[in-house]
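Pasting a structure here, questions to come.
Removed from the display is one protein chain of the complex; every other protein chain stays in position.
Showing chain A:
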Amino acid sequence: MRFTLVVGLLAGALAVAMTVALGVGAVQVPPAEVWGIVGHRLGLPWPAEVSWTRARETIIFDVRAPRVLLGAVCGAGLAAVGTAMQALVRNPLADPYLLGVSSGASFGAVTMIVLGTTLFGTRGSLPLAAFAGALAAMVLVFAAARAGGGVSSLRLVLAGVGVASVFAALTSFLLLTAERGNEAREVLSWTLGGLGGVGWDTLWLPLAVLVAASVFLMTQARNLNLLLAGEEAAATMGLAVGAFRVRMFVLLSLVTGVLVSAAGPIGFVGLMAPHAVRVLVGGDHRRVMPAAILGGAIFLVLADVAARTISAPQEIPVGVLTALCGGPFFLWLMRRGSRRAEGGAAL
């Protein structure tokens, strides 16, 4: 079956991309050794003997592996969120970054950092604050777009732009007026979206949230399909649209919040991944969702390789690179949308 083949190929491509990402850097490590080290550290029976230096093992497993995995998790999560959002607002231009949800999450996280307040210790409070910010942004966008009756997609996207600007401005304000200058600069680079400097300990929460959210979203694939037919039509096919939307908003905010608190706001992955895989598997969410999750992971892992190597030893925040690809893609989509404009639903 075509879909099985596509998913198989994507999974294979992800494995290759991650191997490359683990091997590439100031110290180049060949694929066989990469897998040897990973297998060894995971306690697998293969390889039988250690043929590499301790330093290399540390570089691969303690420095690069968490970073590569976080890239895969963020890419997958953003793609899942983008896929679901595009169905929820019935607009192919939706993306957590473009609708201001990521900006809301950053604002939440930055507020927490700058004010230095911690609710449950830093590790727990950051994602929570980001979640709250993301949810606030999502509700604001939706309320603004909804004012005066039904939700039009055009209004929704415009509301997203407005909310994103406000949260971005608030974040800048907080950073520029923060007393501790050095810390602010660190945070500023984080707001550009980057995967650097993560360890295994920061990986678990995003990974757990991604797995849970992906499973849930795949169970909701049929309902996401129904929304493509419009809210009323979806209701006539048995979907309680209002309750469904609230559930999804909370879930998508949670995923976005957790991912942003781990890696900063990385844009456009959620926009590009679903579109790219739709070319391969069509528009049915039962197939788009798993394929987009894999596609997003591949894309961000490779983007991070580029971010690390293009001007090595200087690192570019990966969010800058995804925006470089995503911005033109967005414009292309918009032009295509206005050419095809059908039923007034697309921009």
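The rule is simple: contacts are C-beta pairs under 8 Å (C-beta built on N, C-alpha and C of every residue); 3 or more make two chains touch, one makes a residue touch a chain; residues count from 1.
Just so we're on the same page, contacts and distances are computed from a predicted model.
Chemist: Which of "ABC transporter ATP-binding protein", "D-alanyl carrier protein", "Xanthine dehydrogenase small subunit" or "Elongation factor P" is the UniProt protein name of the chain not shown?
Modeler: "ABC transporter ATP-binding protein"
Chemist: Sort through A:235, A:250, A:276 or A:334 and give me the one touching the missing partner chain.
Modeler: A:235
Chemist: In the full complex, which of A:40, A:90 or A:308 touches the chain missing from this view?
Modeler: Candidates A:40, A:90 or A:308; residue touching the omitted chain: A:90.
Chemist: Provide the residue numbers of chain A that touch the chain removed from this figure.
Modeler: Residues of chain A in contact with the hidden chain: 87, 90-92, 218-219, 222-223, 225-226, 228-230, 232-233, 235-240, 278, 282-284, 340, 342-346.
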